[in-house]
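Shown here: the complex without one of its protein chains, the others still in place.
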Amino acid sequence: MCTSTVCNTKKQNLFNPPRRPHPPHLIPSSTSKPLRLGPGLRHLPPSDIIPTVAGQLITNPQKNSMWVEYNNNRYLPTPGDLILAQITRSGPDLYYCSLSPHTPLATLPHLSFESATKKTRPQLSPGSLVYARVVLANKHMDPEIECVSSSTGKSDGLGELKGGMVFDVSLQFARRLLMSKSREEGKVEVLELLGEEGLAFEIAVGRNGRVWVGGEDLKAVVVVGRALRGADEGGLGVEGQRKLVRGLVRGMK
Amino acid sequence: MPREAEPSLNERQFVLQALQDSIRLDGRELDQYRPLELTFGDQYGVADVTLGKTRVLAKASAELTVPYADRPLDGIFNIATELSPMTSPAFEVNRPTETEVLISRLLEKTVRRSGALDTESLCLVAGQKCWSIRVDVHVLSHDGNLIDAACFAVVAALRHFRKPDTSMEGGVLTVYTPAEREPVPLSWLHSPFCVTWSFFGEEGDIALLDATWMEEQVRSGSCTISLNKHGEICQIAKLGGVPVEAVSLLQCTNVALIKAKDMSSKLDKWLAEDAKRRDKGGLLAELSAENDRVPDI
């Protein structure tokens, strides 16, 4: 039913037009753990698993999970995601923030900051940026975000972002930047390369396709932004990224 | 209600600060345009213009109608601009926004009021029959500087357009279908182009060309100069914003002329290329019943 060429035991290169039941041999089978379906898959009882988007099917036998890797441009909030949010207005005890244009606003309680009390909470004006984590997201409710870890009470680097510039990238590129092994798994090396060239900058990658870049040197920030956008829009491989970064850094001096 | 995303305070501040040092986010010079591209459709009179991520499609069309009673010797020429939700979900169908009205007015002043199209030539029988030429401007993607792109698209579409050939014999008007006679071009007098300057800072002392959407959102004023390659200015519109020194405005006009000349030669080149592509085997000249006219364009 599906055309598939097996690359290795873990990944199947597979194109899934919607409504094409997966052949059973591609479904990881483990008796100890329940099968977990990720984005892009739909279970039709009793036993059909059907893709709903076009992409590549990825299975992970260790975790007994499978999902479809695909690119979309509209961010759908998912709990645990790190995102860059923009304060739109403040309510009596929470901020309303926008995660992406034209979508319902997310809420950020005034007390969801590190060691915030009614009196010491940060005063954020409309238009400020925060780096935050999605706490609650389901399809029937507007999302809620936080700038503090609820278990430790620490901010872990979340909170207001001062200065700097925001660059929009595709959602998939943001995901690749956020991978723990972005160089090996995501094939994205721009940031390391820029660091090697001696540029000093801070960066916060939001899963919603927004990257904040801060730093003393305006030129360096612009170069970082252009490198990120260039690598994303050009669909550059590691070699292409290296060339791009070298060119940009040379142009800066 | 879908709303347009506004740039954050950080972005505003950064863009302005960088411009103080003459740095643009995409690495362009202040007076540098994004790459301008034009493709013509299969039909006559369809022009698709891209300017970076801005994309505008213009389509010219003609139909027979009755001239206005007070202008019996003139044909009718209209430009219709509508920003659809394709541009941004913030635009609604049939609810014009300020941007839309502004673009319509500027195009009207630039192309229609400057007499770029000879409307008298559109009249077939005085007071009874004339051509009505209509250009529909569709904004497909908006990343700033819609006006310059839209104006270029309108001019390109009109110069590319061919209307059905007609003849008058013994008081009988015949309109030929494309199968009978090759359609003829419009009588075109000159090609105006819009060049829009954006001003930044409280004094308006930083000026740049071809602003992106982000730059447009933080600018403190803008000025659109419409002129043709001969340096004849059709209109200058500076609607509000910070006051700008007269000397710098003169400077802007001089640069605008260079840009207009550049656009004009680009358009000539593309039109010639397209004519070559269509005229396979050199048969078009024979098919046309029209005498050669050499308009000054």
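A and B are the chain letters, set down in written order, and residue numbers restart from 1 in every chain.
By definition in this document, a residue touches a chain if its C-beta (ideal position, glycine included) is under 8 Å from a C-beta of that chain, and two chains touch if they have at least 3 such contacts.
Note that in this section contacts and distances are computed from a predicted model.
Colleague: Which one, "Geranylgeranyl transferase type-2 subunit beta", "Ras-like protein Rab-5A, variant", "GTP-binding protein ypt5" or "Exoribonuclease phosphorolytic domain-containing protein", is the UniProt name for the chain you do not see?
Modeller: Missing chain, per its UniProt entry: "Exoribonuclease phosphorolytic domain-containing protein".
Colleague: Of the listed residues A:N73, A:Q123 or A:S151, which contacts the missing chain in the full complex?
Modeller: A:N73
Colleague: From the listed residues A:P61, A:P79, A:G237 or A:G251, report the one that touches the chain absent from this view.
Modeller: Counting the whole complex, the residue in contact with the absent chain is A:G237.
Colleague: With the full complex in mind, choose from A:K187, A:K219 or A:R242 the residue touching the hidden chain.
Modeller: In the complete complex, the chain left out is touched by residue A:K187.
Colleague: In the whole complex, not just what's shown, which of A:H110, A:R133 or A:R176 touches the removed chain?
Modeller: Answer from the full complex: A:R176 touches the omitted chain.
Colleague: Using the touch rule from the top, list residues of chain B that touch the missing partner.
Modeller: These residues of chain B touch the chain that is not shown: 1-2, 41-43, 46, 48, 53, 55, 57, 59-63, 80, 84-86, 88-89, 93, 134, 136, 138, 140-143, 164, 175, 177-179.
Colleague: Name, in rising order, the residues on chain A that touch the hidden chain in the full complex.
Modeller: 3-5, 11, 15, 17-20, 40, 42, 52-56, 69-74, 76, 102-104, 139-140, 172, 176, 186-188, 235, 237
What we mean here is this: only the chains that are shown with their structure count from here on.
Colleague: At what distance in angstrom does the C-alpha mean of chain B lie from that of chain A?
Modeller: So the centroids are 40 Å from each other.
Colleague: Touching residues of chain A toward chain B in the complex: what are they?
Modeller: Interface residues on the chain A side: 86, 98, 100-102, 125, 127-129, 161-166, 212, 218-219, 221-222, 225-226, 251.
Colleague: Of all residues in chain B, which touch chain A in the complex?
Modeller: Listed in rising order, the residues are 2-15, 17-18, 21, 23, 25-27, 89-90.
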